[in-house]
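FYI, not all chains are in this one, though none of them got moved.
Chains here go by letter, A, B, C and D, matching the order in which they are written, and residues are numbered from 1 within each.
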Amino acid sequence: MSDIDEFISARREANAAVLDQDHLGIKRFFALDDAAYRDGALSGKVKELLGLASSLVLRCNDCVDYHLIQCTRAGWSAAEIVDALNVGLVVGGSIVIPHLRHAIHTLEELQTRPDVSL
Amino acid sequence: MSDIDEFISARREANAAVLDQDHLGIKRFFALDDAAYRDGALSGKVKELLGLASSLVLRCNDCVDYHLIQCTRAGWSAAEIVDALNVGLVVGGSIVIPHLRHAIHTLEELQTRPDVSL
Amino acid sequence: MSDIDEFISARREANAAVLDQDHLGIKRFFALDDAAYRDGALSGKVKELLGLASSLVLRCNDCVDYHLIQCTRAGWSAAEIVDALNVGLVVGGSIVIPHLRHAIHTLEELQTRPDVSL
Amino acid sequence: MSDIDEFISARREANAAVLDQDHLGIKRFFALDDAAYRDGALSGKVKELLGLASSLVLRCNDCVDYHLIQCTRAGWSAAEIVDALNVGLVVGGSIVIPHLRHAIHTLEELQTRPDVSL
C-alpha cells in the first residue's frame, strides 16, 4: 500500500472510532470543520489552500497530507501548491522544513494519483 | 490618529530600526518575506489571504493587521476575508477568538479607509 | 473602571461585532464553544478548570481571564485555581510565567468581586 | 507487545537515560513535574485531567498517552475522559484532531487494561 493509501485508510478508521464515542460536541465539531471548506464567500478551492498553509505553519503532517489531497482534487497544480507552501515556510521559519519535506513527498506521490479520494 | 494609522506608523519606524542594525541575514529575510507575496505560480492576492490565515492560527495581531491591510488593498471583500478568518478559527480553535475579535475591529476600520497604504 | 470590568465590557462589545458579521460558521463555533463547558459526562465546573489550564499553556491572557472569571463563579477557591495554574506552569515552562503573573493579578481582583458576571 | 506496553517500556528506558546524564536541573525538573500531580489544593485526580487537556491542546501524543494512563488509573471513566478531550478539541481546533484520534485509540486499549501501570 502506498503512503497515501495507508494515510487515507488509517484516517478513515480512526475518525470512525472517534465518532463512535458518540460525543455530541465532537460530532458537531467534525461537521463544522467539513463545512468550513465548502463554497461560501470564498470558493472551497481557495479555502483548501488556506487549510494547507495553516496546517504547515502549525506543523501538522497529517493535516498537511489531508489538505494536499483536497487541494489536488480541487484543481490546484503542483506549482501552485509549492508556491503556497513557500508562504508557509517564510511565515513559519526553518522549523517547518521537516514538514515541508513531508509535504513535497506526499505531493509527488499525489501527482501520480489524480484519482485519489478520502 | 486611528488604530490603523498608529499601527502603520509604528511598524514603519520599528522596521527601520531593525534594518538600521545592518545585519545582512535580517535584511535578506525581510526581502524574502516581501517576495513571498508577489505574483508567482499563485497570484499575490491569493498569497496575502494565505498570510492572513497563517497569522490568525499563529495568533499574531500585528501580522493579522498587516495582512488585513494587504488583503483589502488586493481587492478581497470584507465577506471573503471573514470567510478566510472562519477557516483560521476552525483550524486554530477558540484560543484564536481574541485575535478574531481584533481582526474584525481592524477590518471594520479598513472598510472606511479604502486608501490606506503601508 | 477596574481591569476586569474593562475586560468584560470590551469582550462583550467585540464579540457582538464578530457575530454581526453574520457568518454561519463563526456563529456555530461560538455556540459549540459555549456548549463545551456545560455539564456533561464531566461537570461544567471541572471543564472550566480544563479551559483555564489549556489557556495558560497556550499563553492567551484574554482566555485566562475569561476562565478565571468562570472558575471563580463555578466555586473554585483561589487556592484551587493557583494549584491548577501550577500544573500549567510545569507543563508549559517558564515561557508561561508572564501569563501566570497576569493570572494572579486577575485572580486577586476577582477575590474582591465575587459577583462579577460576563 | 501492545502499543501501550511498548509506550510504557520505551518511556521508562528513555527516562532512565535522561536521568543518567546526571544533570541536577533536569533531575529537579522531573521531581517537580511528578509533584505537580500529587494531591494538593486540588486532588491529583483532577490535576491529571488538567495535564491531559493541556497535552492535547499542545499536541503531544506521548504526553496524551501518559495522562490517559494516569487518568484511567485515577478513576476517570472513558466518557469523562472523552468529555475532557472535547474541551481540548474546541480550545485547540481541528489541528488537534490527529492527536484526538491517537487519544481515542489509546483510550480504547486502556479500557481492556484496567491494571496497566507506568
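Here is the rule we go by: a residue touches a chain if its C-beta (ideal position, glycine included) is under 8 Å from a C-beta of that chain, and two chains touch if they have at least 3 such contacts.
The shown structure was predicted, so the numbers you read here are calculated from the model rather than taken from an experiment.
Q: How many copies of the one sequence build the whole complex, if 4 are shown?
A: Every protein chain is the same sequence, and there are 6 of them overall.
Methods note: only the chains that are shown with their structure count from here on.
Q: Consider the two chain pairs A-D and A-B; indicate the one with the greater count of contacting C-beta pairs.
A: Here the pair linked by more C-beta pairs in contact is A-B.
Q: Counting only C-alpha atoms to place each centre, which chain is farthest from chain A?
A: So the farthest one, by centre of C-alpha atoms, is C.
Q: Just the number, please: Cα centre separation of chain A and chain C in whole Å.
A: The answer is 31 Å.
Q: If you average the CA atoms of chain A and of chain B, how far apart do the two points sit, in angstrom?
A: A distance of 23 Å separates the two centres.
Q: Measuring from the mean C-alpha position of chain A to the mean C-alpha position of chain D, what distance in angstrom results?
A: Chain centroid spacing, chain A to chain D, equals 27 Å.
Q: Do you know which chain B residues sit against two or more other chains?
A: Answer for chain B, listing residues that touch two or more other chains: 57, 82-83, 86, 89-92, 94-95.
Q: What residues of chain B sit close enough to touch chain C in their complex?
A: Result: residues 59, 78, 82-83, 85-86, 89-90, 94-95, 97-98, 100-102, 104-105, 108 of chain B touch chain C.
Q: Within the complex, which stretch of chain C touches chain D?
A: Residue positions touching the partner: 32-33, 36-37, 40-42, 46-47, 49-51, 53-55, 57-58, 63, 77, 79-80, 82-84, 86-88, 90-92.
Q: In the complex, go through chain C and note every residue touching chain B.
A: By the definition above, chain C touches chain B via 11, 14-15, 17-18, 21, 23, 25-26, 29, 33, 54-55, 58, 60, 62-63.
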